[in-house]
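Every protein chain of the complex appears in place save one, which is left out.
Read from first to last, the chains carry the letters A and B; within each, the first residue is number 1.
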Amino acid sequence: MSLIELENVSVYFRSERNPRERVGALVGVNLSIDPGEIIAVVGESGCGKTTLGKVITDIYQPTEGRVLYKGKDLRTLSKQEYREYRLGVQMIHQDSYAALNPNRTIFQSLSLPLLQHRLVRNQHQAWDELAALFAEIGLTPPEQFLDKYPHQLSGGQRQRILLARALSVKPSLIVADEPVSMVDVSLRISLLDLMARANKKLGVSFVYITHDLGTARYIAHHGRIAVMYLGRMVEMNHIQAALDHPAHPYFQALIAAVPEADPTLRGERLAQLPLRSFDMPSVTNAPPGCKFHPRCPYATELCEREEPKLREFEGGLVACHLVETIRSGAPGRFLNLSSS
Amino acid sequence: MSGRKNDRLAGVRAFFAVIWRNPMSRVGFLILLVFLLMAVFGPMLIPELKSDYANRLQPPSREHWLGTDLAGKDTFLQLVLGSRNVLLVAAYAGLFAVLIAAVVGIVSGLQGGVVDQVLMLFTNVVLTMPSFPVTMILSMVIRITDPLVFGLVLSLWSWAGLAKAIRSQVLSLKHREFIEASRLLGISKLNIIRYDILPNLVSYIAVNFISIMKGAITSSVGLMILGLVPFQGNHWGVMIQVALSQTGALMGSASMVYFLAPVVCLMLFQLGCYFFANGLDEALNPRLRA
Partner (left out) sequence: MAEPILEVRHLTVEYTVHGRTIRACDDVSLTVNRGEIVGIIGESGSGKTTLTFGILNLIQPPGKITSGEVIYHPKDGKPVDLRKLSPEEFARYRWTNLTTVFQAAQNVMNPSLRVKEHFLETAWAHDPKMSEEEILARARDLLSQVRLEDRVLDCYPHQLSGGMKQRTIIALSLILNPDIIFLDEPTTALDVITQWYILEILKRIQKEYGLTMIFSTHDVSIIGSIVDRLGVMYAGELVEYGPVLTMFKQPTHPYTAGLMSAVPSLRDDVTKRKAIPGHPPDLANLPDSCRFAPRCFAHAQGLCAGDRQATLQLYPSHPDQYTRCYSWEKVFRS
């Protein structure tokens, strides 16, 4: 049985400009997360990946559709069951400074949930547990971190503390929303390794939300990837298959755009991206039909009318009318940079 | 495990270190300390004030440092005695105002929706009412005989501004990630208020407490000068009122000192409040301390 399941979930907000209009931050998303798996959710800003994370953790409630925890709708859980869900599904924020109470020491902040939920009996036990957890996470000696205020620690250290905090309540799933984007480049992998270890040793599932495909591949290399665009899920597959044979034209463009550090591969970079236009529409003025069609080099009249549904294709899921023709090498109208 | 007690002591020490470092707040703190000591210990040390009609309205002398009043009582001693009630009234006013403002502001900010709208409507009404005339009317209706009631009445019109400010602070805090994190960890609403919201409001409230005290004193003295408060005890405001109405102090006479003494004390107290509040924000904020 899946741990978390999203059934046709949509989250609509009232548009600021026109209160009668609604903005779809997330539209018609189906997702099932199993125990012990790692899923990467990628997309650019405004694609709805953060909203997805907040729906999984019940910070936002779906306007349409249901979120199920262990098969039961969140809204129908009893108090006891909801408590199990609440501790079982945690989140790590992107900004580690904003995610910690600036007026409390690390120990004060992290011991509160343990004490309130009676996961420990008293302050001494809380200290011992947290010290052990910190040692696992590589924050030694623990006193040096537990007695400090958030502003006295570096970004990388704080991010580890966020992971420790999430792990301290023994969750079965952690949603990590861009956890390394504010951390120094040389330290990112160590944080990702910690998450991978928690996944392997403790069986904690991870939903890794990011715009950086490189780190997504690193952490989810045995898992799946979901690609979001303007609130819709447009592709979902096992990550290596998805990266080797991307099906959705947006994902193809995204992969082509990722910069490659290796300068010897510079000649392989495309002279043009497989896109028809560069300007990204916002959620407030989403185009009709397929949301990607204005930028899609293969778009037909069908794409302008009808929004494609997520369907099976080559072992994964894609939301595109033309994926078969694209795969067999249909020509596309690309934007050529060198022409003026 | 490091001593939690040491932690708290270190915090207190750090607090005073910051107050001391800032020259303005250092002066303010000292002024308030003097008045506090005066208020607490003064009345204990002073013998019964004796009327001495033969020596009334004397100018300052070695025997009577600030001269004597209408009934021959020593002015300076009256000043000391009066300080206790001045501080008490101001403190009660500040306390009640902060309590009401905090409850209204926090509930309004956290609950939102209809509760918020109703509370804010009420707050706005109170805010736009002219406070002094209303307080005047209230004090004519209610017999104010002791500092607590006096403080309560004064607080009724001083909480509204602070309530709105607290509400905005709560609104901005509500969506901060660390509060979201607390919700994710299943922290109860009460604990969120206690540990996440209140500590971030403390410096704000403390600074406002001081300025409400300041305002309360002005109002209380004003009311007394107008003779609207049948306050029995010793109070600087009473002294001023008596000086004005019964001794023609402003016409320039020996009773000038009797008039000026409480006025100067009031000014000094206000100044002390202002200066002290100046350093409070920094002292209460761990980010600026460490």
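As a convention for this text, contacts are C-beta pairs under 8 Å (C-beta built on N, C-alpha and C of every residue); 3 or more make two chains touch, one makes a residue touch a chain.
Please read all numbers here as calculations on a predicted model, not as lab measurements.
For the chain that does not appear, the touching partners among the shown chains are A. From the options A:R20, A:K79 or A:R266, the residue with contact to the unseen chain in the full assembly is A:R266. Touch with the chain that is not drawn comes from one residue among A:E21, A:D184, A:E304 or A:E324, which is A:D184.
Screening A:I59, A:L119, A:I255 or A:A286 against the full complex identifies A:I255 as the residue touching the chain left out. Although one chain is hidden here, its contacts on subunit A can still be listed: residues 44-45, 154-157, 184-190, 193, 211, 213-215, 217-218, 221, 243, 253-266, 269, 273, 275, 278-280, 337-338, 340.
Convention: only the chains that are shown with their structure count from here on.
The part of subunit A that touches subunit B in the complex is made up of residues 57, 59, 83, 86-87, 90-91, 93, 95, 98-105, 108-109, 112-113, 116-117, 123-124, 127, 143, 147, 149, 151-152, 162, 165, 169. Against subunit A, the residues of subunit B that register as touching in their complex are 1-2, 4, 7, 176-178, 180-188, 191, 195-196, 199-200, 202, 285-287, 290.
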